[in-house]
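Omission of a single protein chain aside, the complex is shown with its protein chains in their original locations.
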């Protein structure tokens, strides 16, 4: 049960900011960021690493970083372990996507608050759980009929960054 | 160290369950299933445990076995705990014997030996919810579940009883091949079809259309529901055609002019509500949040390298860390007292409603013997029917209001109103007095 976009009330940005935003968003987001000044300035480079701190270049991610530090997983899983799919290509594609859209949203200040996980990221994360815990959950998973997958985060929403 | 520990677990986990035996649609004996799933089987057998909670669980009461009733242990008697129940049920078998329910392991014996069996001849229908009957139904119907169901409903209890051996078992909730949950109970299959039809969904098939998450509640809804026996063929029916709320169910009974019995002290055509856990849960915030029966009554537990569902079905308050704490990060003691505060409010209101009903029944009795006008008596009797069904809907529901805290109090408040209005209906208009 996630909020449908139709229900989101966000302030529209001016055309100018959008264009400019896209420019920097590309710079920030795409792994191939052409060492633009902006890119360096906003620590865009660090965004390519697995260091959770890089996510918190945006104060908007700060709460999650703070909570993650207190989480049962901080010793064993970083942001990207749960929020990017396994494998080099998909991983950097997702990081680019996060980077792009988050940058766009952030710089235009145009996004729904509180931030909610998107359907796609939710699936990425659900799979991330299995990546590490498939052994543990093997039995309960084998029951899964083709139609509906068991949701881990229905019960374990707080594992990465408890409230 | 962590690496090692994970590594070790991987070893254990490599092949989680060995299929030692082949399970088929005819495999009734849970011990056989247990060969493939020893952990679930071990927990399943623990439903013989009896432990009391503040408002639930059950107490092991020793008794000297007799020829008629070989049980050496039973659960405490509810009608001795609260004799007002005898007044509410005067003239009905429940006034003879009604005990606190206990673990699944006892369901077949408790049904077979309850004094309610002596008090009235019961049909085979009863077994629908007290035995592993998926296989017997199929057999009796030569492969056709519904046919077998109809056949057994019409046998006398004693006859039908011979056809079953186990309490609810694996086959009643599971597909023997895929181990997926499946519904084996005609009463629930037809009840859900009627409910959905009422909501405009045509030809709903629970085994085809339900999601896995729904199934985690539906398997319980096979039995933990309000029901009645329809017509001379004693068909088991779940009264859901117009909805699951108490007033919707009562409306259906009124329309069918159905009554469970005639009240011995007042002559009112009254109803007995029975374990509407599924119905009340449906009105609660947990159901609305997608929390299933199994989430609380069969929570996952860690067993070696694996997570499994705890098949020791019981009060979640005996298992708070697994049943509640994954979702609620409060201490056990705090969660326990939250549940008990909710139950306590419901219990107090239930007592007010019970007093009101008993006083009302007293008044109605005197009024009748005092020869009050027919119309007046009839009006009062209808109030009794309402008051009693509403009260019993919460009284017979086994969570003491926890499954839907606010709705439970709503129902009890209305019950009080019905009882008191019934009493007033027996009095002359004020002013006219003296």
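Order of writing sets the chain letters: A and B. Residues in each chain are counted from 1.
Operating definition for what follows: a residue touches a chain if its C-beta (ideal position, glycine included) is under 8 Å from a C-beta of that chain, and two chains touch if they have at least 3 such contacts.
Since the structure is predicted, the reported quantities are computational estimates derived from the model, not experimental observations.
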{"item": "Option from B:301, B:322, B:336 or B:421 whose C-beta touches the chain left out", "value": "B:421"}
{"item": "Absent-chain interface as seen on subunit A, which is shown", "value": "1-4, 7, 9, 16-17, 20-21, 23-24, 37-38, 41-42, 59-60, 106-107, 109, 112-114, 116, 157, 163"}
{"item": "Positions on subunit B where the hidden chain makes contact", "value": "285, 288-289, 330, 338, 342, 345, 348-349, 352, 356, 363, 366-367, 369-370, 372, 405-407, 409-410, 412-414, 416-417, 420-421, 423-424, 426-428, 430-431, 433-434"}
